[in-house]
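A protein chain is absent from this complex, but the other protein chains hold their places.
Now for subunit A:
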Amino acid sequence: FTKLNFSSTVEEERHVRANDRDYNERFSYADNRIKTAKYNVFTFLPINLFEQFQRFANAYFLVLLILQLIPEISSLSWFTTIVPLVLVLAITAVKDATDDYFRHKSDQQVNTRQSQVLIKGKLQNEKWMNVRVGDIIKLENNQFVAADLLLLSSSEPYGLCYIETAELDGETNLKVRQALTVTSDLGDDVAKLADFNGEVICEPPNNKLDKFTGTLYWKDNKYPLDNEKMLLRGCVLRNTEWCFGLVIFAGLQTKLMQNCGRTKFKRTSIDKLMNTLVLWIFGFLICMGIILAIGNTIWEQKVGSNFWEYLQWKELTINVVFSGFLTFWSYVIILNTVVPISLYVSVEVLRLGHSYFINWDRRIYYSLKDTPAEARTTTLNEELGQVEFIFSDKTGTLTQNIMVFNKCSINGKTYGDVYDEFGRKKTPCVDFSFNPLMDRKFRFHDSSLVEAIKLEEPLVQEFFRLLALCHTVMPEERNEGELVYQAPSPDEGALVTAARNFGFVFRSRTPETITLYEMGHAVTYQLLAILDFNNVRKRMSVIVRNPKGQLKLYSKGADTILFDRLDPSNEELMFTTSEHLNEFAGEGLRTLALAYKDLDEDVFDEWMKKLLFASTALENREEKLGALYEEIEQGMMLLGATAIEDKLQEGVPETIACLTLANIKIWVLTGDKLETAMNIGYSCNMLRDDMNEVFIISGHTMLEIHQKMEILLSGLDMEKTELYSSDSVFEETIIAEYALIINGHSLAHALEADLEQILVDVACLCKTVICCRVTPLQKALVVELIKRHKRAVTLAIGDGANDVSMINTAHIGVGISGQEGMQAVLASDYSFAQFRYLQRLLLVHGRWSYYRMCNFLCYFFYKNFAFTLVHFWYGFLCGFSAQTVYDQWFITLFNIVYTSLPVLAMGLFDQDVNEQYSLRYPNLYRPGQLNQLFNKRKFFTCTLQGVCTSFILFFIPYGAFLTAVRDDGAHISDQQAFAVTIATTLVIVVSVQIGLDTNYWTAVNHFFIWGSLAVYFAILFAMHSDGIFTIFPNQFPFIGTARNSLNQKFVWLVILLTTVVCIMPMVAVRFIKADLYPTQTDKVRLLQQTSRRQGPQEQNLRRVRRTSSRRSAYAFAHQQGYGELITSGKNMKVPTSSTSTYPLSSPARGTSLVKNSVRIARC
């Protein structure tokens, strides 16, 4: 394997010879097997252990273990370290092994997919992993491409084939790939393909999805290759029966895999803080060691030297400094428990538990697609409670990417209201059964429109005729009546489908004709010109000649544009339609205005000539064409308007409103157009009419953008300072609301180093930020920008492969699952089916996780300090000799048995505020964003508490034991009784403390807390029993201590006193805090408790009303250039046997295609 990797790194040029495995094997290219798993059965143990010991804490404990084996400094038995260490290693190893097992399984599943490979002149089914570079494989429709292929031939004319690249770049529209003419002639002739021995010399594997350079050498000819001839792994073949391809890159060297790379290992901020703190603790440990070592040196000098009569240590007579040095190490060993070995493993257990709670939550399960939420990364949960910025994709995330023809206005009358004037719901659905060619999925609620059609109202008919004619959709009819439209944009698809259901079925097209079925009759229109769409024109038109010979121009476009070009006679209609448009826009619908014009034959001929002339112009052709289009699109007659609903996912506005209340800023990053993005912004309530201003930045030069932003910033700053001066407390609530909309072009400039600071400043002053027309890379850059400048936790949510980069960049990536593409989900850390689940994920799960984790950490550090520092105090009374206070077994078991489970139960189950209240009061989310529950200050507080506790724990028993004797006169102030007393007190104190910290006592908490105490006493008595002593007299010297000390009232009085002194100050402090300065959480908890006493109340859910009255502008989510493709006929099938079913047979289409090539040049 290493050899392979080596060769791939130095590969400068790739040579691939088709059908020649021997030749290709010489280069040892990667085969098509994918391996994401890390271990196999044999390598697991060594590799895993090696990895684990790379962690600082584990390595540290290994060093400790070695130190303990040196008798001079060993102050603890070896088992005190090895037992916890082995336990921790084992738990982690089990987890790693399970993870890897699942990776093995998924690898296996992908590797064993079947594909047809041409081997020895025959097509054979092979597993994907057996496909080699240089093989020729056959793909069929709707199959995944197995490796990066050079397209050789396909079922379609000119060697064309269609692919969907959703997995790669997230774009759902089809893309065309074309084979070289020489290779497309090979067709599906297996014999010829088997003889094909061309050699490809091309670039080495890389991750550029849109670039490929290479050359094919075949039969002494050279053919250049580019990306247009490549089918990349991860694409899906569409609308193409079959195709053949030559494998160029396989397996890990495919562009898809090169792009995946190793996903960055994400760490939470708490993780990082934890590492810092562990280092600090380590430093603290060293300091304590040094203090005690110095103490030891002095003690040995002053006291110990006199005491040698009793302790005749030969080596110590040599040097007191050396003794101090040894003591340092001894203290490092006994104080090692301040560095919590079980911390990391406990944190991992907690996070795993929290992840399972997310997986198990029924309320983020989407039953329609049967997809539960999934926490794919189990290490980020608490960060969900700290999110400040959400970057959301639009299509598929906020919206369903379904366009629905919802309403229309025809000749001043609106159709499509779901509710009639009395507010009753109209008939649920209109029955379209009169139309055999209808689309069954289409729904419409207003039957009056169908009646109007049936009454053959001419304007209504013209309306739908326009919709059926004026578009760039391609029809596909596999079987009679089974029509499928390939629309360049979902809007167009929706409009044509609407026309289809209302009886104007667009059935087929050739470059020159369009055939409709108008109310059951085939009508063929001659298509004379397509006046294509572009961003400036914001409209498209077609000029057709109907069977009666009339010339007609049909146009659809943005209302503002079309209204300027109407015949003056339309003024009244324009007025009513305009009102309707306002109405539609108010409901967040995307509107289009429709108009037509009867053309005069002479005028048209004249115009056509000019058009032909202009289209051959060499200079300013675009402008000239535009002027010509403008000339003919004048004086049109208004027909009406359509309203399309870009369906939002369920509950999106409510979710956004709620998250905004939680002070989370939501930025929409979309590849869509400005208008569409704004439209969605309005319909999700991110943009509102009552906002002070919506800034739109779309400039082309850096300077322009710079100036624009400077102006914005100074304006905003002024507002801000005014507000600050008036009353800074209310700054958050009354700050004027602004929105910023910036397009990709401007963003590219704004993201440059000089401007990014201004961009961040401006954007963060705005309530809403929408970036449109951004590339996947820019999405990632925006996220990166915020990460860098704001030090805030970011979350990116998206559904498509174009969101992968941003999902990977953000602290937390969320994928929308249950859709076709899986790339986003695979790259994500969390996945669920609906955007609205984000609310629950953040406000409930995230908040809880953060809260639990913070409480857990506070308690954990407290506990370890309280436990360990007792040794420090004891050092002053035992000659700094590193004598432990406790029994060695107690030290071994304290962290892993006596106190681990209660704190785990708290970390898993605790709820300060229940889920309903978490959702009802979104500002409870604030502490997480401000990082209030666990930070360095908190850490100091809880360690200080630990230090104080240890002080009390040691000195109260010290005072009591100075002169103590038993109630039978025997002495009790011996080391073992002292140890048992302090240990018992410690266990009780930390149990009471966890009880105070636990806000939500489930049965499990009760069980663990009482159980831990019970287990402590059980183990204590068992280890101090006669039986175990007679078996291992040297390991259990504490025989009888528990009995002899715990039967003394005096000991219990000491325990009680110490516990009260340790706990009550904490209670007082907490009470004062909650009473005088209650946090939001305290208030809500109190409210929750009082309302629970009063019994459950039904709370009305927050409803978000949309109050937008904004007229949505042109809403074509659609690209330029499809008109050209249609008139050229390039994307149409050659006549096959199926043509006979077409109403219009065109035997001469071949020739017409040739003729049309003239027109291609023109457009």
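As a convention for this text, a residue touches a chain if its C-beta (ideal position, glycine included) is under 8 Å from a C-beta of that chain, and two chains touch if they have at least 3 such contacts; residues count from 1.
Operating definition for what follows: contacts and distances are computed from a predicted model.
**Q** When one chain of this assembly is omitted, its UniProt record names it as which of these: "Fructose-bisphosphate aldolase", "Cell cycle control protein", "RalBP1-associated Eps domain-containing protein 1 isoform X9" or "Guanine nucleotide-binding protein subunit gamma"?
**A** "Cell cycle control protein"
**Q** So which of A:F50, A:Y101 or A:W360 would be touching the chain we can't see?
**A** The missing chain is touched by A:W360.
**Q** For the chain that's not shown, point to the residue among A:G283, A:P436 or A:P1037 touching it.
**A** A:P1037
**Q** Contact with the hidden chain only, please: which subunit A residues?
**A** With respect to the unshown chain, the touching residues of subunit A are 71, 75, 303-304, 306-307, 309-314, 330, 357, 359-363, 365-368, 370-372, 661, 848, 877-879, 881-883, 909, 911, 914-916, 920-923, 956, 958-979, 996, 999-1005, 1026, 1029-1030, 1033-1034, 1037, 1039-1040, 1043-1044, 1048-1050, 1053-1054, 1057, 1060-1061, 1064, 1067-1068, 1070-1072, 1074-1076, 1078, 1080, 1082-1090, 1092, 1096.
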